[in-house]
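Every protein chain of the complex appears in place save one, which is left out.
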Amino acid sequence: MGAFLLKRLGRMLGVLFVISVIVFFIFNVMPNEPAAQIAGKSATPELIAQVEETWGFDDPLPVQYLTVMELTFTGELISYTRQLDVDEEIWKGLPATLSLCAGAAVIWLFFAVLFGYLSAFRAGRPTDRVLMLVSLVSISLPIFLVSALALNYLSYKLELFPSSGYVGLTEDPLDWAYHLVLPWTTMAVLFIGLYARVLRANLLEVMDEDHVRTARAKGLGERQVRVRHVLRNALLPIVTLFGLDFAALIGGAAIITEYIFSLGGIGQLTANSVADLDLPPVMALSMLAAFFVVVFNALVDIAYTWLDPRIKLERSR
Amino acid sequence: MEGSPRRTALRRLRGDRGAIAGLALFAAIVVFVLAAPLWANHVADTGPNATHTTEKVEVDGEPREVVSVEGTPVGPLWLGAGGKFFLGADGRLGRDEMVRLMYGGRTSLFIALTASLIATLSALALALLAGYFRGWVDAVISFLLDVIWGFPVLLLGIALGTALAVGGLDLGPISISAGSVWIPTLIGGFVFASYIARPLRGEVLALREQEFVKAAVAAGASPWRVMLRELLPNLWPTAIVLFTVNVANMMLLEAGLSFLGAGVQAPDASWGTMIAGGFELIFSSPLLMILPSTLIFLTVLSLNLIGDGLGAALNPRSRATIEAHTGRFEPKREAA
Partner (left out) sequence: MSAVKSAAPVLEVDGLRVGFANEAGVTQAVDGVSLELGAGEVLAIVGESGSGKSVTALSIMGLAGAGARVEGSVRLEGQELLGAAEEELREVRGARVGMVFQDPSSSFNPVYKVGNQIDEAIRAHRALSAAETRELTLQTLGAVGVSDPERLAGNYPHQLSGGMGQRAMIAMALALEPTVLIADEPTTALDVTIQAQVLALLARLNRERDLATILITHDLGVVAEVADRVAVMRTGRVVEEGTLDQVFYEPRHPHTRELLEALARLGRPRAGTASPTGEEGR
C-alpha cells in the first residue's frame, strides 16, 4: 500500500508541475504581447514596463517561469486592471463557491440515486421510460436556459426567490439557504440526468451478477438484496465519477452560475476577470482549479481503494 | 449469418424512434441556419448586424418603434410586419432577432462541428500511436492526456480564450487574428481531444490483443499498415459516437465561452454571444436569453438522441455510450 501511495503522489506532483508549465505557457509565452495584456486595457507604457520587470519578461524562459510561480504562490499577484490583490479575492470568494457546489452536489446525488434506482428496478416499464426521458432532457439543458427560466419566472415574476446575492452561512443560515435555492437547483438539474443514467446502467449490470442470486438464495428480503447487494456495488463507480465532477465544478458550471446569480464566489471572480480581459486572476484561478482537480482526484483514487477491497489488496501486492 | 455488422446496426438505428427524432430535429436546425440568407434577404429585409435603433416598423398598418424611448426592444411581431422582426428586436441596437439567430446558429454549428472534427481526428491519431506502440510512447501520450483531462473544460477554454482574445495566435506557421472564429474552434479541438482519445486508446489496446491484429503484425506489416488497415476501421463506430456527443459538448462549451467573453468576439455573433446580450435584458425582454438558449438545448438534445441511438445500434451494451456521455468515464482500474 505504501509503494502505491508514493507512486500515486509522485505522479500527482508530476501532473501539477506540467499544469503549471502549461498555464505559464498560455499566459506568458503564447500571446503576442503578454506584458501588455497582463497590464490590462488601460495600461500606460510605464505600467507595461513595470509589469515586464516584475514578471521577468526579459529573463530566459525557465527563470521567467520561476518568477511567475513565485509571484503566484506567495500571493503577490495583482490585478492591474482593477487594483486588486488576487489571493485576497480568492479567499473572499471561496465560501460562496463551496456553499454552491456542496449544496448542489447533495441535491443532485439524492435525486440521481432515487431516479437511477427507480429506473433500473422498473427497467423497460413506464417509470423507467419517463425517468430516462427526463434524464436525457436534463443532460441536454444548457445552464443558460434553466437559469433564464428560473430567474425570470420564479424570481422576477412570482417573486419566490431572490435573484442575486450571497449571504454567509454564519450570518444567517436561513437567508444563506434562501439565496442559494435557485442556484443550487439550476446546477443540480444538469447533473441529475447524467448520474441517474450512469447509476441505472451500473445497477442493470450488477443485477445480473452471481452474488445477487446468492443473496436471494439466503432468504434476504427483496429490498435488502437491492440496497445491500445491488445498489452498494453499483455506487462504487459513481464515487469516482463524483470525485471528478465535483472538483471540475469549480472550473465549470460554478463560474456561469455564480455570474448569473451574482453570488460573488471565485467563479464570479473568474467571469468578471474574463469580461475585463484581466489576466492575472484568470491565470491564478486556472492553476488553482486544475490543482484542485488533480489533488481531489488523487484523494478520491486513494479513498476508492478503501471502498473496493479488491483494489486495496491488488495494490499492496 | 445475418447481414454485416454495419447493416445490423443500420437496421437497429432505423427502428430507434428516439434516434430518428433526433436526426429529424438536427436536420431541421441545420435547415434553419442554412436558410439565413434567404430569410434575411427576402423576408426580413435586413442583415444580422444592421441596427435599426431609431426606425419604425409598420405593424397591421400602425407604425411601431423598433426600440422604445426607454430602450426596450420590440417583442415578437410574428408576421405582423410581413416577417420583419419575426421574433422581435435584440436590444438597444434594434437588430432583427430572427436573422441573428439564424446567422448566429451558423457560427455556433460551424465551431461545434469543426472543433469536434479536429478533436476526433487528433484523438484517433493519438490513440493509435499510444495503443499500438505502447511503452514510453504510450506513457508520454497518456500522461499528457491526463494533464489536459484534469483541467476543467470551461476553465481551460477560458484561459486559452482570454490569452488569445486580444492578440490572436502567432505560433510558428499558425497565425490567426484575434477576432477570428478559428480561435474558439481550435481551443475546442484542443480541449476535447483528450476526452475522445482516452476511450479510443482503451479500444486500441483491446483490439491489439485480437487475433487478426497479431496475425498482421506477425506477417510483417508495417506499423502504419496495421494502424490504418487493421485498427482504424474497427475504431470508426466508437469514434462516431464520441464525435456526435462531442459536438453537443462543444456547443455548450462555445456558448459558455462566448457568454463570458472568451469565445466568439464582436462583431461576429453566435448563440453564446446572443445569450450574453439577452442576459442584460433578462427581466424586461426574457425571450432574448431564452430563445438562443432553447436553440442550443434543442441542438444538444437532438445530438444526444442520435448519439444514444448510434451507441445502442453499434453495440447494444456499449460502455462507450456511457463514456461518451459523461465526457469522462469510470477510470479503468489498471493493475499497479
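Read from first to last, the chains carry the letters A and B; within each, the first residue is number 1.
Everything that follows uses one rule, which is that a contact is a pair of C-beta atoms (placed from the backbone, for glycine too) under 8 Å apart; a residue touches a chain by one contact, two chains touch by 3 or more.
Keep in mind it's a predicted model, so treat the numbers as computed, not measured.
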Missing chain: touched chains present in the view: A
Given A:Lys7, A:Lys157 or A:Lys218, the one touching the chain that is not displayed: A:Lys218
For subunit A, the residues touching the chain missing from this view: 209-211, 213-222, 224, 228-229, 232-233, 236, 307-310, 313
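As a convention for this text, only the chains that are shown with their structure count from here on.
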Contact footprint of subunit A on subunit B as seen in their complex: 143-144, 146-147, 150-156, 158-171, 248, 252, 255-256, 259-262, 275, 278-279, 282-283, 286, 289-290, 292-294, 296-297, 300-301, 304-305, 308, 322, 325-326, 328, 330-331, 333, 335-336
Residues of subunit A defined as touching subunit B within the complex: 3-4, 7, 14-15, 18-19, 22-23, 26-27, 30-33, 37, 136-137, 139-145, 148-149, 151-152, 156, 194, 197-198, 201, 237, 240-241, 244, 247-253, 255-256, 259-260, 270-271, 273-275, 277, 279, 282-283, 285-286, 289-290, 293-294, 297, 301, 311, 314-315, 317
